[in-house]
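All protein chains of the complex are present and in place, except for one that has been dropped.
Chain naming follows the written order as A and B, and within any one chain the residues start at number 1.
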Amino acid sequence: MNYHWNWGILLEPSPDGQGTYLNMLLGGLRWTVLTSLAAWAVALVFGSLVGVMRTLPSWIAVHLGGAYIELFRNIPLLVQLFLWFFVIPELLPHDWGVWVKHLRYGAFYTAVVAIGLYMSARVATQVSAGINALPKGQSMAGTAIGLTPAQTYRYILLPMAYRIVLPPLTSEFLNTIKNTSVALTIGLMELTGAARSMQEFSFHVFEAFTAATVIYLALNAVVTIGMRALERALAVPGFNAAR
Amino acid sequence: MRMTRIIVAGCLAAAFAVPAAAQELTGTLKKIKDTGTITIGYRESSVPFSYLDDNQKPVGFAMDICAAIVAAVKGNLKLDKLEVKYNPVTSATRIPLIANGTVDLECGSTTNNVERQKQVSFTNTHFLTASRFVSKKASNIKSIADLAGKTVVSTSGTTNIRQVTEVNAAKGLNINILPAKDHAEAFLMVETDRAVAFVMDDILLASLVAGSKDPKAYVISDDAFSLPEPYGIMLRREDAPFKAVADGATAALYKSPEIVTLYAKWFQSPIPPKNLNLDVPLGAPLKKAFANPTDSGDPAAY
Partner (left out) sequence: MFSDFDFGVIWRALPYLFKEGMTFTLTLTAVATVGGVMLGTVIALLRLSSLPVLPKLAAGYVNVMRALPLVLVIFLFYFLMPYVGQWALRTSQPIQVGALSSTIITFTLFEAAYFAEIMRAGIQSIPHGQVAAGYAIGLTYRQVMSYVVLPQAFRNMLPVIFTQTIVLFQDTSLVYVLSITDFLGAASKVAQRDGRLTEMYLFAAAVYFLISFTASMLVKRLQARISIVR
């Protein structure tokens, strides 16, 4: 392979004045982690709401939840990202649109909303599967001891459901991390974007992308190990919902 | 290792033409002769150098220059037929794609500088342009200093984004630099008020403004991030025979009266897709560069 490797490039200064190219990649890692965590929070909140809706004894709620899941599942993430970034601000009242577009970290907020909602459809599927995996007796017992439906969900069903579906949720969280890379298309300088940018400035294509690959593998390993420990600690004896 | 090599070779053999037996030819010329094809990298929106017309076909000043190079290659190799393939490139992908052999000639608006010459090679200069920025008149931005604290867009992988990054770091302007995939997308960021300014080569800015919905709403800065820098057709490094053919073809074209016609066709007449006339006269430095063709990457040489 007649490519001139030079790993020393990582320690050379980058033109952004923030230090070396390695610093640039680590800066990208910081955005990847921040975006993943924020998007995951959005995904958990909306995913839980919709997941619960899917299990309510109301025809309308079930179908609204179903429509939500189908809508967010069947449009590619990149297209959803473009809709949030390019289209939605144009459909807002003029002043709001301008305000949104002038946000300093617009690409970050857009990525959090877009990736968060995209992932929420997947989280919703898991949450409703978790609730459905519980014996009917559990919610009946809740009603029997005088809990309102909200209380039944809050104190009985959801805590159990989350513990049961923790393993699939782990893999959805890992997907969230990977999906943040799509946000480079709207200018977010996350890890893949930083690697691309390093390649453009230094012309060392493979050092840049190999370094990013190693960082992704390390991040993946750290999250996996952490989540496995959490799964072991929270596993519900007798339930084996993990695929 | 050997085994893997054979397996991979087997898998790949189906997808790619295996080059035939060796001749005296080397490098790109050999490849072109063996495969009967030459691959040209074009841009989506480098008006009027290389861009997609109304039928989404690549056209432009640089594309016409490349046609002359292709004709010279065909003659040099004594080929009856030479198939031309087109591969889209962006500012970010063009250099790796030249280096890895995906495209043989990159015909667009690529700045030739000393640093890039360590990675790729350029044929004779076909344009000179300085790095400036465009903004909306309404945002009242007069100088580089006025960009402080604002969001500014530039195309990822260009010398321009590098220059604004360096100025930003050196002067501590706290500019939020947004990288865009291509020039049209970057200009759109200014048009839709995502960014207050777009830093790019002034000729590209001028064509984007001319092609916009409301050309009068925009202004191109007097402040420049650089001296006028040369554009060149990009080819692979360390491929002297191919470069000699390309240099010969471009030098012949630039010295002939035909270049004035070609220049007028793209810069002083209506061009597709919107039949705009950019009306940019042929300046003295570029006239000089056409009379004495050079591939120098040093702006001071012009």
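Operating definition for what follows: a residue touches a chain if its C-beta (ideal position, glycine included) is under 8 Å from a C-beta of that chain, and two chains touch if they have at least 3 such contacts.
Small disclaimer: the values here were computed from a predicted structure and weren't measured.
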Options B:Gly36, B:Gly75 or B:Gly101, residue touching the unrepresented chain: B:Gly101
Which residue of B:Cys107, B:Leu188, B:Ala206 or B:Leu278 touches the chain not shown here: B:Leu188
Interface with the unshown chain - residue positions in chain B: 5, 8-9, 12-13, 15-16, 18-19, 26-28, 30-31, 35, 39, 44-45, 52, 56, 85, 87-90, 93, 96-97, 99-102, 181-182, 184-185, 188, 191-192, 212-213, 273
Positions on chain A where the hidden chain makes contact: 1-3, 70-71, 73-80, 82-83, 86-87, 90-91, 174, 177-182, 184-185, 192, 195-196, 205-206, 209, 212-213, 216-217, 220-221, 243
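What we mean here is this: only the chains that are shown with their structure count from here on.
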Interchain centroid distance [CA atoms averaged], chain A/chain B, Å: 37
Parts of chain B lying in touch with chain A, wherever the complex brings them together: 91-92, 95-96, 99, 116, 118-119, 151, 153, 156-157, 161-162, 165-166, 168-170, 176, 178-181, 188, 192-194
Of chain A, residues touching chain B in the complex: 3, 15-18, 86, 89-90, 98, 101-102, 104, 106-107, 185, 187, 189, 193, 196-197, 199-201, 203, 205
